[in-house]
Each structure stands twice: as C-alpha cells, then as structure tokens.
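Excluded from the complex is one protein chain; the other protein chains are retained at their positions.
And then subunit A:
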Amino acid sequence: MAAFADLSNLPSASQPPSKRPKLSPPPPPVPRTALELLLAQPASPPSPTAIPAPLLACCLPPVNPLSGDVRLSEIVGTAGSGKTNLSLSLCLSSLLSSPSPVLYLTCGVEAGGSAAAGDVTPAIQRFERIVRGHCGEHDAPPASSLLARFHHMSLSDTDSFEAVLLSPPDDPGSIHRLLPTPLPGLMVVDSLAGLYRSSYSDDAAPSQIPPSFFFRLSASLRTLPFHTVLINQVKREATPCFGLPWSCCVNARVALRRHLVGGDSTGGSKFKRYYKIEFGGEGEGEYRIEEGGVVDAGE
C-alpha cells in the first residue's frame, strides 16, 4: 500500500505571504450554455459495488469534462453508524471504476495514535478487509492491484492539516504538490471533527473556529481536480459538528444512523442502518455493512 514520504520536513508553509510569488489575476470567465453542459455530461456508469445508488450519485457523480466541477460531500453520523465503512466503500467503488488511485487522509486522534507516517491505521486495516471481501465474492481485479492504488496520509494535528490543505497551490507543502501520479479520482478526509475536537477540551470548542476558516477550506478543496468526501461527527441531539457555517460549505450531506433491534447469535448487538441524503441529492433507505463494505439492504 502506497504511503506518502516523511511529512516531518514540511517545507516553508511558514513562509510569509509577502515572500510568496503573487499570482496574476485570472482571465474573465467564459460562459457555456446549459445545453452544451448537458450534452457533455457523461452518463453514470454501472456501479461496480453494491453501495446504494443514491449514495454513489451523491458522492461520486461523473465529472463534466466541460465544467470540471468537483463535489464536496459530507458523511455525518453517530459513532458506529458506518461513516468510515461507507467512505472506504466509496474508495473501492472509485478504484473499480477508473484507473485513478484514491487518497485517504486520516486526521486527528487516529492519525496521532500511529507512531509515524506509514503505520497501518484501523482505516487501512478495514480497507484491506473490504477489498479482500469484495474480491473474494466477485470477478474483480486482484486485491493487490487495488491496495496499491490506495494512498494514505496521516495528519495528526491542526497545524499540519492547515499546512497541507490551506497552503497556496504553488507552496511546496501544499496538497497540490503531494498528490500521487496519476491524480486520484477521490479523496476522503477522516475526519475534520476528529481533528479539531481533539485540539480542544470540551464540546463547545468547535464554535470557536471562525466561519471564514470553513469557507477557505472548502474553496481550497474545490481547487483539487477530484471529488472529496469529508467525514463529520455529531454533537448533542445528532446535530452535525460545526453547524450552519460548515453546512454552507459542502455540496451534499449524507446522514447515517443505526437502530438497535436486538442481539445476534454470538451475543453481540444487531442494528438496522439507515441513510438519508439531507441536501444535495435525493434518496434514503436502509443499508448493511458486510465484509465487502456497505451494501444496499434493499437488494
């Protein structure tokens, strides 16, 4: 599995803005008609996995070659609702659909728990199980070819996160300079709330982040030529972290929840899991988590 080189020597993210080369103003934008954009819109390919179709359409829509617009989608839910499983399943779907790699950013506590960049995180272990579970059941490419295109980066603190994701594109430490070749088809950030919540001591802390930070982050992610899925946590009463300002920064939100329906034969708990696209798409339904990842419970 690919991993990025040592991030401890992140260069010159602290270089003062006055020393950075100034970018020339962009040329005025050129219009397209909606008809041109519609005719250029590629059709959605058949799904290579059993992820519910609305989720795939919401988080991994085909990119229009004329506009090149990318999508920021958010997956939100309580602990254990399946956010990481869904994001990893989306990674698998992206790997099976195109030759592009995927990039998975583990942020916050889980990243910091690893001794150094390159250690195997729980997300990487889970992805290996998903790939082997999928390859074992389907006529799929060898697991090794999929795992080799799963690129992982750990960002354990807010400083390194901001240095990578908020630096100008020409900055050597910017995400633009750290991307694998060829460019990924999908990036997952797991998770924004985990990163910023671990920087503070109480539940009220995320409200200390100025809204302009979220808009800058969103604008920076949109300069990347691929879709991004961000995982978020919830606060009390299942309200997504970061509230209304962050909600305005993403194109779509998928809310996951689970209900305890009893016990299973092994003495564990049995859950029913539901997804709902709260905005940026349509769809709601039930899903399951299996060895091969998230599957539509309606199938």
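We take it that a contact is a pair of C-beta atoms (placed from the backbone, for glycine too) under 8 Å apart; a residue touches a chain by one contact, two chains touch by 3 or more; residues count from 1.
Everything that follows uses one rule, which is that contacts and distances are computed from a predicted model.
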Checklist entry - The complex has one chain missing from view, so what does its UniProt entry call it, picking from "DNA repair protein RAD51 homolog 3", "Septin 4a", "Cytochrome b-245 light chain" or "Auxin-responsive protein"? => result "DNA repair protein RAD51 homolog 3"
Item to check | Contact partner of the left-out chain, one of A:148, A:183, A:248 or A:261 | outcome: A:248
Item to check | Positions on subunit A where the hidden chain makes contact | outcome: 25-35, 37-38, 40-41, 61, 64, 67, 69-72, 204, 206-207, 210-212, 215-216, 218-219, 222-223, 237, 239, 242-245, 247-251, 253, 278-280
